[in-house]
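The next block holds one structure in the form of structure tokens; read it before the comments.
For this depiction, one protein chain was excluded, whereas all remaining protein chains were kept in their positions.
Labels A, B and C are assigned to the chains in the order they are written; within every chain, residues are numbered from 1.
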Amino acid sequence: MAQQQSSAAQSADADERFREEIRTWLAENLTGEFTAVVGTGGAGHEHEQLELRRAWERRLGEGRWIGIGWPVEAGGRGASLAQQVIFHEEYARAGGPGRLMHMSEQLLGPTLLAFGTADQQQRFLPGILRGETLWCQGYSEPGAGSDLAGVQTRAHRREGPDGAEYVVDGQKVWTSLAHLADWCFVIARTDPTQQRHRGLSYLLVPMDQSGVAVRPIVQLTGTSEFNEVFFDGAVTSADNLVGAEGEGWRVAMGTLAFERGVATLGQQIGFERELAAVIATARSTGAIDDPLVRDRLVRAWMGLTVMRNTAVRMLRSAGDGTPGLEASVSKLQWANWHRDLGELAIDVAGPDGLLTGDHYELSDAQSLLLFTRSDTIYGGSNEVQRNIIAERMLGLPR
Amino acid sequence: MAQQQSSAAQSADADERFREEIRTWLAENLTGEFTAVVGTGGAGHEHEQLELRRAWERRLGEGRWIGIGWPVEAGGRGASLAQQVIFHEEYARAGGPGRLMHMSEQLLGPTLLAFGTADQQQRFLPGILRGETLWCQGYSEPGAGSDLAGVQTRAHRREGPDGAEYVVDGQKVWTSLAHLADWCFVIARTDPTQQRHRGLSYLLVPMDQSGVAVRPIVQLTGTSEFNEVFFDGAVTSADNLVGAEGEGWRVAMGTLAFERGVATLGQQIGFERELAAVIATARSTGAIDDPLVRDRLVRAWMGLTVMRNTAVRMLRSAGDGTPGLEASVSKLQWANWHRDLGELAIDVAGPDGLLTGDHYELSDAQSLLLFTRSDTIYGGSNEVQRNIIAERMLGLPR
Amino acid sequence: MTSTDERREMRSTVAELLDREAGSARIRTAMAGRSGFDAALWQRITGELGLGALLVPERAGGLGLDFADAAVVLTEFGRRLVPGPLPETLVGTAALAGCGTATADELLLRIANGGLALASAVAEPGSDWDIDRIGCRAVESGGRATLSGSKRFVAFGATADVLLVAARDPAEESSGLGLFAVTSSAAAERRSRMTLDATRRLADIDFDATEAVRLTEPGDGTRVVRLLVDLTLVALAVESAAAAAAALDLTVEYLKVRQQFGRPLGSFQALKHRCADLAVLVHGATATADHATEVAATGSAELAVAAPLAKAVCADVLRDVAAETIQLHGGIGFTFEHDAHLYFKRGKANQQFFGSGEQLRRHLERAVFQ
Partner (left out) sequence: MTSTDERREMRSTVAELLDREAGSARIRTAMAGRSGFDAALWQRITGELGLGALLVPERAGGLGLDFADAAVVLTEFGRRLVPGPLPETLVGTAALAGCGTATADELLLRIANGGLALASAVAEPGSDWDIDRIGCRAVESGGRATLSGSKRFVAFGATADVLLVAARDPAEESSGLGLFAVTSSAAAERRSRMTLDATRRLADIDFDATEAVRLTEPGDGTRVVRLLVDLTLVALAVESAAAAAAALDLTVEYLKVRQQFGRPLGSFQALKHRCADLAVLVHGATATADHATEVAATGSAELAVAAPLAKAVCADVLRDVAAETIQLHGGIGFTFEHDAHLYFKRGKANQQFFGSGEQLRRHLERAVFQ
């Protein structure tokens, strides 16, 4: 036991050194031209400062701050969970911009590490680690909600001029950053005779080809951030199949579990910052003197704590359970919490908070109110998550 | 328009005289031995002062205060809606006991007036008007929830020694006062080949026979008020079929509409009194100084007003719409409101409010908390009402 | 007071016009335009249909109808979120009719003849709609009145022909209020403000010794200002209930048609039950708006309770229904081209406009804990 404490003390020291390192690096790099990206980006603000934020991703790559949790042999730092959380904390504290590489780093990278071939890892991971290659996610479809069981996009294998390849036909929605992305990771049905979760495959598809069209969706915010992506005879090499043909669901579920693991804690740091801003607004409008508002703010804070506790417990038990299912719990928790925060943000702002810019430019609170309406729809709607929990976690009959 | 106002003024005068009459009568009659029934009875307290309350019903009958809304030729007073509300108001104000004849007067009587034969009216209405014959309702069944569509109780017609009769087999639940009742109005399936709402019949069955057994249900309150009623070869004369064979659903829906018409307004006067008691408790415990409690109390009061508005609108439009369906709206409204009031009642009482008598005797607030749990289950559960509204009112597909 | 049949006919006339002339595309053009409403449509509804003069008493050449009639029109406009100063004009007319002064009657006459657009200037910076804290002041000298001070959140205030301004009246007892008229020719500084709910354009207005006409008798001004506020609350309740009903209709129709996994979405029980709960809310809101309308029509003192209650209830219901309208439509409900967000934004706006739910509930405490 004495030994345990001592190793705990050692790791605490290492964590502090790590914190110092990222803090110093951010102070030295998030400056100069990058001052303009401070506080930009993120959900509802994806359209801001795009070029500069791409440059910032490359800068992060130079500093080896991408994929820090990946193994050292894969180009990461092998950072512990605690250190990853520290990175997110310090990044948020410094006002680091919303990450364009989120999908690439948090979803595609871990998927390739877990399911990709050595060749795939060598071809795709370095671009991500350098902050260069931008990926988007091709999961959701218009007809199917966000349940992968309803995927209609099809892919069939054929012999092409340069060897075996897949041809992809179908439509994806909610595809964030698709208009910028170099590649898309797509779930498509390779065996049309199979139903639901069977017969799906996980394909990496280059975006820069005539078979791919991107149409931005004008959202209720008046801005665009999500896209529809149309695959019409889009082609990708058979080398870009991740996992075996027909194993796409298992691969994707692995990714989703990653998405909602460490990323959840990172996301919560953003939530904390948003809640702090709401409290600050409540102070400035005087709404904080209203006991009903105070109570709602305390409840929001408690809800955030409950989410953090849930995420920590989930990460700890990862491996011995069903992370894919617990991810549904997490998704429902944060989507509803975040949506409620959007209401609270507007409510504490009072009637002044409803005024926009002359050309409908939205305040942060307005953007939060409106944008969080998508949280409960995309990436597996509340309804889909409830079905998953009821049937797969609680075992209620279909 | 001048004429209208004048007739409105006349009716206002008549209403005031009516109010004076019932007020005087109650002052003169709810006294002496009947002092003991003041404030007794009602949901959760049905077991209190039973004998005396039966006597009180007979006294009401003597005063011609039963069936006041029925036509004069049927033995009623032909009282207007406004006067019926006045009766309920004054009755509540005087602390009149919960009505044992509720089912008889509000459900069975109007059903016989609307669907009964002259013979049935002559045989059964006078006993109700005298406050003598007690009826219970045989609708809900254990397997079917409270949706009449699921009724399994069967009746078949046969020739008996004294002429045609029906033999009833099955089980009913939620049968309030069945252990006291003289008769039961039962929905039974007379055509077993028909599904759901078809093939049901509305039968009047005497309780005092060997084919009927009543088993009281010990409720979570520790007291008993609802019963299970078992029909095992119970017999009733074919003369006791209301409406045609197979028309039971239409007849029962008529009754339910009555139940939730005027009775709703009467019920709301009881709700008002309960809310006033909750506010009084909040004052005495000091909970009323808590702004969160104040807000909950104001919301409860607003909810009561919304229900009253809804009931008035429903009564006005009765006839030109679908009262059976609007009744589902009303049921959901009041059941949820009342249940929330039960929580509020306990919450304002504070920890002292959780103490019971040494033999688990419940306070009014405790009784309200617990008993209102049944409001959302019996008489068509919330779930059944939502199905009805979704499918029959909104037209969503089955 | 109008018969049920006459009201039904009025409703269908208005509904037909709006179905033709105020579809979603027209509304989107109007809400993005300079004034925030469709001037041609306004001409038709005031000129051809005379809706602006609905509540002008017969003595001033109007139709002399009551607030229940106006509510029929407000319902049809509310269902469709038609932008424009009709609610403000109807409410303002009713308040003017309650003034009983020559100046007010003169204005009523002009409304009956000219189709004027009114706007209500009540809220002020820092005090919102709390009329006890109104700081805008009138000064009278030589029979002429001028106003000084600032007003906020004046619906269609930048384009209104006449502003009805609640201000401290020198002719009143200390801190008494009066209602004043400021015409568009007077030198007030008006700034149009875009808001989250683009279907109701607001304005900031500054008065600096601006010429005005006193509309209320001394001693009667506070009553009229309260009437103006309470009738606005009723109008907001009516339009909120109507919009909520429309949003629910939209949702139910979508669920009936839209297929998923080979079945209409509307056959999924979880969605059905949520729609049923919304229907209960809409029924309650409609009945409560109806009740407030009736109280307003009869001029009962109960208005002081019924109006804030109805507005608080109906605005919350619109928000709740519209939020579910977005959610139950899924992805399409999150797009700008779908109307779901317009209902949602109106719901959030109506929750704040003329007092938040918290403020109104606190106001109602007097009635509850009396």
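We adopt the following convention: a contact is a pair of C-beta atoms (placed from the backbone, for glycine too) under 8 Å apart; a residue touches a chain by one contact, two chains touch by 3 or more.
Remember, predicted model here, so these are calculated numbers, not experimental data.
Only one residue from B:Ser176, B:Thr236, B:Ser328 or B:Ser381 touches the chain missing from this view: B:Ser381. Of the candidate positions A:Ser80, A:Ser237 or A:Thr310, contact with the unshown chain belongs to A:Thr310.
Remark: the residues of subunit B touching the chain excluded from display are 140, 142-145, 150, 173-174, 217-222, 226, 290, 292-293, 346-347, 350-351, 353-360, 362, 366, 369-370, 373-374, 376-378, 381-383, 386. Within the entire complex, the positions of subunit C that touch the omitted partner chain are 268-270, 272-273.
Not every partner is drawn; the one left out touches subunit A at residues 1, 279, 288, 294-295, 297-299, 301-302, 305-307, 309-310, 312-314, 326, 329, 332-333, 383, 385-387, 389-391, 393-398.
Everything below uses one rule, namely that only the chains that are shown with their structure count from here on.
In terms of Cα centroid distance from the overall Cα mean, chain C ranks first. Taking each chain's centre as the mean of its C-alpha atoms, subunit A lies 42 Å from subunit C.
Averaging Cα coordinates per chain places subunit B and subunit C 40 Å apart.
Spacing of subunit A relative to subunit B, judged by their CA centroids, is 55 angstrom. Subunit C has residues 271, 358 in contact with two or more other chains. Counting only residues that touch two or more partner chains, subunit B has 295.
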